[in-house]
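Handing you a structure now.
All protein chains of the complex are present and in place, except for one that has been dropped.
Chain lettering (A and B) follows the sequence in which the chains are written, and residue indices restart at 1 in each chain.
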Amino acid sequence: MKRIIKILLYILIINPLLLTSCWNYREADNLTLVRGLAIDKAEDNNYLVSAETADMHEEGMEGKAKSVIIESKGETIFDAVRNAILVNVPRLYLGHTTVVVISQKLAQEGVTPVMDFLTRDHETRLEMHPVIYQGNEAKEIFKAKPFTAEIISEEIRDMLYEQKRISKAVQVQIYEFMECLASEGVSGIMPVVRLEEIAGEKVIRLCGTAVFKKDKLIGYLDEDETKYLCFVLDEVEGGVLTVNVGSKEDNGKITLEILKSKTKVKPSYKEDKITIEIKIRIRAVLDEVRTRIKFNDQKDLDELAKIAGEQLKGHIENVIKKAQNSNSDIFGFGLQVKRSLPKVWKEKGKDWDKLFRELEVNIIPDIEIVHTGLLIKSVEVGE
Amino acid sequence: MYKEIISQKQAIVLMITFIIGSNTILVMGGKSKQDIWIAVIFAIAAACVLVAVYARIAKLFPEKHLFEILDILFGKVFGRIIVLFFAWYLFHIGAAIVKNISEFIRIISLDSTPVCIISLMTGIVIAYAVRSGLEVMGRLISIIFPIWITGTLVLTILSIGQYDINRLKPVLYEGLEPVISDAFRLFALPFAETVVFLCFAGSFQRKSSPYKIYYYSLLVGGFYLAIVVARTVMMIGADNLSMFMYPLYVTARLIRVGNFLEKIELISAVLIISCTFTKATVYLFSFTKGVAYLFNIRDYHRIAAPSVFLASIYSIPLYESAIEMIKWAQDIFPYYSIPFQIILPVAVWITAEIKLRKNKNTTAENPQNQAM
Partner (left out) sequence: MVLTSSLVIITALIIIDLIPIYRDQQWKAFFVYCFFLTIFLILAVLMEYNVKIPSPAEPIRSIVSFIFGFEQS
């Protein structure tokens, strides 16, 4: 009996301690799950945050999540996020945010405040994808019509995954961008989206890469340039390589599908001069021939690979020139120099901006055509 | 009184967990950036020398703990003054570790819960562990340890795709100076802290070798730490490492396998908290033993609970914020611990060698008489 009373006493004492539960206890249906954020700068120096939320109050078994857009304004980003309570009852929960759309105007002024908020807050996650919106106001993006997913943020994320496969978009996560911001000798990049009208409907289109200098947006690369940027960054996972063959009037084109690509960037230092050597090894398949010229034996294929290499080299050089003109080391050449030639970097790293502009880059492409598909010869047309 | 014994295996496992302990929360590597793993290895090398002293002390006085040794060597009064200071050190650092845990929990999840609730709750768990005694702790840790190792291995393997070995380059870019400066902090923070184990070295199993215990756990725990920091640098880069408050937790947040396995940072949080909890338990256990010795209480279990709760409530005003706590641990702690981690053990060791040699000489003259 005494023992039972003792145990009961313990339970009585311990219960009030344990049953307090968390102070910030939240039920899942009292939260608004944010899937994407769009951050704008309003005229009066305030931030305008539009959150795309997944509405989970849908009835029925199908339960397709509907997206609801909530807009709110505040002096800082977090102020704006919390001000959403003024418009919509439950508070925004940022733990499931996948995409952060930053307006062009805000990015041109500098993305540090956005990055600080996104990394400091304990709800947001570091693997979010920052995206630049090329247009007036980032909130417009949520007015687009999604194709596959119900929620636009998910659509953007899926597009990023898919486009990565054809190497026409870069996939950047918050922490990678932060690393680019913090370390010297490399500039940040982000994918770009814009709205395009197709058959009267506004749809999203990924269109290349935004180029940063420090934390400010300074320019764009288009999709094809992005592909060549990916070659330098060794991010190519697939995609096609078109090659012009024959004379100009002929306008012959050949398409190679990339199976595998591996890039090695090697800086070297000779006679007080830094040169970068980029070796690109590509294994590709002949996929489409749009020309009269015949490719029938190994010698022709080798010839073709050589031509493709030359053209690839030209394209990459153009992209590098473009970056050099805007003076933004998006390829991370400076970082490569620092990593493999630390002594040189210590001496010259301070005026890398100047050095980068007149940096000499040698590109050595090495394309191997593995097979020619199901055809041995080109399609023959009877004379 | 019943004497507590823990086996060699349990002692090793306890010490490994202790070494890894709060370094999972406080990653000390502000200066050396991507060379932090070299700093860890330097710190291990330096600790190897000091640990020889600790192990020698434990070997010279089998079945005696540090407080009794101090009494034998320095006399009743002076010995007790040293014990008093040492007990303060144990109490202070124990409270600081409780603060580490509660700040960590507060920042990562329970941000509007009052700190006092978190620290007192932590206090309840630690008090229960200390009150149950060393043997229970030893058994508990030998159950937790395999789970713990599996957890870390899983996290490491899952994140393998996100490693970029180039992030470890350039090696020794800033020269050796920052590496050595960080090595000194790392030497003080996990490795030399094993001095605490002298407080219950008397409970090591008779046939176990203190050298084996100390060196085995130093090497395993040390290399584990080196791998963990290298992994963190490879995942998020050295610049991010010095920017985030809890880099190890952050790396676990990034793990993503396919489209289905993500957001598994809670595993990491549980591992971190359980490890740090072990460390706090070891400190406060030693503190309780010190207090019991000071007041001549034979059974230290009796006063375990209030001493632990005192530490856990005192942890609240210890630091104003997590930033202050981390800065203090990095800049002040290594110097603050020099008297306790280096000067005291070396003094004990030298006095012990001299005294024992004298005793040998006196007993050597008439050993037969005693033997007869």
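Note that a contact is a pair of C-beta atoms (placed from the backbone, for glycine too) under 8 Å apart; a residue touches a chain by one contact, two chains touch by 3 or more.
Just so you know, these numbers come straight off a predicted model, no measurement behind them.
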Checklist outcome for this item: Not-displayed chain touches, in the whole complex, chains A, B
Checklist outcome for this item: Residue positions on chain A contacting the omitted chain are 9-10, 13-14, 16-17
Checklist outcome for this item: Where chain B meets the left-out chain, the residues are 92, 114, 116-117, 120, 123-124, 291, 295-297, 299, 302-303, 305-307, 309-310, 313-314, 316-319, 324, 328, 331-332, 335-336
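Operating definition for what follows: only the chains that are shown with their structure count from here on.
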Item to check | Geometric centre distance via CA averages, chain B-chain A, whole Å | outcome: 42
Checklist entry - Which chain B residues qualify as touching chain A in the complex? => result 107-114, 117, 121, 124, 166, 169-170, 172-173, 236-240, 243-244, 250, 253-254, 256, 262-263
Item to check | Residues on chain A engaged by chain B in the complex (per definition of touch) | outcome: 17, 20, 22-24, 119, 122, 125-127, 173, 175, 178-179, 182-183, 338-340, 342, 345-346
